[in-house]
Each structure stands twice: as C-alpha cells, then as structure tokens.
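Okay, here's the structure, questions in a sec.
So, subunit A:
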Amino acid sequence: MAVTGMNFTLLLPELILVATGILLVLLDLFTEQKRVLVYAGLAGVLASLLALIPGFGTTASIWADMIQVDSLAGFFKIVFLAVTALALLVSLEYVERRQIQAGEFYALLIFATVGMFLMASSLNLLVIYLGLELVAIASYALVGLLKQDGRSVEASIKYLLVSSATSAVFLFGISLVYGTTGSLALPQIAQALAAGAASQPVLFAGMLFLLAGLAFKVAAFPFHMWAPDTYEGSPTPISAFLITGAEAAGFAALLRVFLVGLPGLADAWTTIFAALSVLTMTYGNVTAISQTKIKRLMAYSAIAQAGYVLVGLAVATGQGTAAMLYYLLVYAFMTVGAFAVIILVANSGAGEEISDFRGLSQRSPFFAWALVIYFLSLIGIPPTAGFFGKLNLFSAAIAADMTWLAVVMVINSVISAPYYFKVIRTMFLEEAAEAEPVRAPASLTWATAITLVVTILLGLVPDQVYSWVRLVAGAL
Partner candidate 1 sequence: MEAWWLLLVKSVGLVLLLFLIFAYLMLFERKFLGFFQLRHGPNRTGPWGLLQPFADAVKLVFKEDIIPASADRLIYRLAPMISLFVALAAYVVIPVAPSSGSFRWGIADPNAGLLLLLAILSLGVYGIALGGWASQGKYTLLGALRSTAQAISYELAMAMSLVGVLILAGSVRLDDIVAAQARVPFIVLQPVGALIFLICIVAETNRAPFDLPEGETELVGGYHTEYSGLRFAMYYMAEYINMIVMASLLTHLYLGGWHGPLLPPVVWFALKVAAVLFLFIWLRATLPRFRYDRLMSFGWKVLLPLAALNLLVTAAVVVLA
Partner candidate 2 sequence: MVLFFLLGSLMAVAGASGVVVARKPVHGVIGMILNFLGLALLYVSLQAEFLAVVQIIVYAGAVMVLFLFVVALLTAHAKPPAMGPSPLRGQGWRAGLVAVLLLTALLPVGVVVPGRAEPWEGDFGGVVRFGQELLTTHLLAFEALALVLMVAVIGVVILVGRPPQRRRGARGEGGS
C-alpha cells in the first residue's frame, strides 16, 4: 500500500525549510560566528522561495490530499518567506546584543515558518491544526527567550496558557464538525453541508468553536487579551514576526476553513465577522491612544489592523478576499519595517518608551523618515501602500452592501491618526537627551530599505499587484 500523490517536488519548499532549521541547530555547535547562521537561514529561505517556482500556476492535491498546492498557498508562502527573511535580518544585531542562543533562535523561526506553510497550504483540518500548533510551540519558546527579563517570561507563559486553551477550543470545533460531516477534508465538509448537514445545531456549535479558536490566533477583539502583553514582552524581532507572519497564517486558515469548508453557513459567520471586525478595530485604536510604550502601541495597532482585515471575511466575496490578501501583504512589510526602526532605537541603548524616540530625526534622519512612511501607511494616507490596502477593503465592503462597515473603517482610521502622529511628533519636534548619531548596522539598514521600497512601490503601482491578488483570490 502506498501513499497517493507522494509528490516531493511540490513539497520541496517545506522540505527545504525543515532541512534548513535542522542544519541551523547543528551548525550552531560548530561555529562561534553566529552571523553565519543568519546567512545560512537566508540562503534556506531563498532556496525555498526558488522551490516554489515549479508549483506556480498549478493546482494540485498531494500527499493523500493533505497538502493543497494552489496560487493562494503560493501567495501566502511568499509573504511568510518575506517576513521570515526580514525577521532574520532584523534579529542579527538584536540576538548578538541580548546574548540569545542564536542557533535555536533562528531554527525555531524557520520551523515556525514551516507551521505557517502548513496552515496556508492544506485543505485538511488535521494538518491545519498541526501547522497551528507548530507555529504556537515554536513561538512559546521564541517569546520567552529573554530569560533574564521577567516580562518576556510572563509573555511566554501567558501566550502558552491562552494559546493552548484556544487550540483545545479549535480541536473541539474540529471534532464537532467531523462528527456531523464525517470528514476532515474541507471540500468534503462543504459537500456535506450542501447535502443538508448545514441545519444541524451541532455543526453550528462546531463552526463557532473553529471561529473562536482562529480568532484567538489573529487577536480579534474578545479574544485579544494575550496579545499586548505577549507582543510587548517578547524579543522585538519576534513581536514583528508574530504580528505579521503568525497573524497572516491565522487569516490564511480562516480563509480556507470558512470560504472552502463552511460556505453553507455563510449567513451566520459573515455577521459574526462583521461584528468582530467593528469591535476589534475600534477597541484596538481607542486603546492604542493612551499607550506610552512603543511595543504596546504597535500591539494595539496590530489588533486594530486585524479588525480591518476581518472586513474582507465579513463581506465574503472574491473582491473581499483579494482586498484581504493585498492588505496582509502590505501590512507585513510596513510593520516589519516599523519594528526594524524600533529595534534600532532599542539597540542604541535607549528603551522602548515612546519618549525614547525623541530627536530621532537628528540622530538618524533616514530611519526617522522611514518610520514616518510606515506610520502614514498604517494610517492609510495616500500615496502609501496602506492607503490602497484600505481602499480595496473599503470598496469591497461597499460592493457587498455593507456601507456601514466602510464608514466605521474610515472613522477608525481617523481615530488611529493621533497616536501615530504622537510618535512622529516626538521624533521631530522634541530634543534628544543625547544628540550623537545612531550607528545603524548594515542588516537593519537593509531590512528598512527593502520594506521601505516595497511599501512605496505597492503604493505607486498598486494595480499590477492587485490584479495578481485578484487572480489568487479567484483560485480559492
């Protein structure tokens, strides 16, 4: 008896990443030059990116239908690899300064990426769950790596407890769905729904559990309470990685589970997602205003942004999905970029308070201006990429007759402006305690430059990217 569809070529990106992770752990034993590990990791990410090429344009179900290779998976894999590569770059200096065990740090980062791959590229609830768990377990360790820092340990514990509880909720949802439909494969579940299983109350309960489990992972409003503490306490590169990568993976799983597996219940879950979306963005933005620590501010901002992205699920149209994907792509780059600047400031000896950004415009004009652009993009001011991201979500909401949702989005964008501008004002209008220029390592400069270019580029030529994203969304 053999496995049907044992296709190694299409699984190559995942295999390369696993090999890279194992290699990093081993390499760590033989070298004192920890920079080598970053280069090896980057090489692995690049190799994995190249290995995606054979899968482009094809739609295939491989490994006994456990892995789905399609353009949506391809899109998300590119986003994940970009985030991982940038996270590796911004970690380089950080890891050396904080004396974190480098080999395991980078390896876990890579393994978490594998988990995200599984979440985005499977139509089987079992594999989606395993991917989720792989991301989560790697993250627990990554979040708690600053062992001398009480906040990091607290963040890790909190993340562990909440995340395992939500994994259990998710699993419970899976079992209820499996019990009523008799399958773990999303297409079969959709068939069972169409055949009349949709009316069962048990299935509805299962859907709620699945929704709650995944809403925790993307830190949507009533399920967000772990996020600020976790993102604040964890090593800064990991905050960036989790806020962008893990959240995007959560959204990938949400798309797969709800659009592919449970379209029969769309009436119910679109309403729930719309409510979640409004609550999440409002809560995130309002709470962010009073923050004094930059990482907490970014954490609440992340919650708010998750609220925007949820609009795409609330409308449940192809246009909405495309807008979601576009926004996730943009969001990944601008957020990692912003975190690169935060890491730079933290590395220069200052803390992570907003007041530590005083006078950054004189100490390092390039990074100060870069942060301005990221923040403008996060608010959604043209011509940055964030503007088009929001515009797409906005028009998707209007096209789906949910104008009120669009209005809430606009109001929220206005609410969000003050707290971003507070940071900008601190950087430009307040004097630094010490005026000496900040020394920027090459890795951070590179990361900032790349994210800056992408942020601006996506704002200048949004149409080409958007048409690609439309294509991807159509394949779902």
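Per the selection procedure, all candidates are chains of the complex that A comes from, given by their letters.
The rule is short, and it goes like this: contacts are C-beta pairs under 8 Å (C-beta built on N, C-alpha and C of every residue); 3 or more make two chains touch, one makes a residue touch a chain; residues count from 1.
In this text, all values refer to a predicted model and were calculated from it rather than measured experimentally.
**Q** Once the contact definition is applied, which of 1 or 2 turns out to touch subunit A in the complex?
**A** It is 2 that touches subunit A.
**Q** Which residues of subunit A touch candidate 2 once you look at their complex with the stated criterion?
**A** Result: residues 1-3, 18, 25, 63-64, 66-67, 99, 101, 104-105, 107-108, 111, 114-115, 118, 124, 126-127, 130-131, 133-134, 137-138, 140-141, 144-145, 147, 156, 176, 180, 200-202, 205 of subunit A touch candidate 2.
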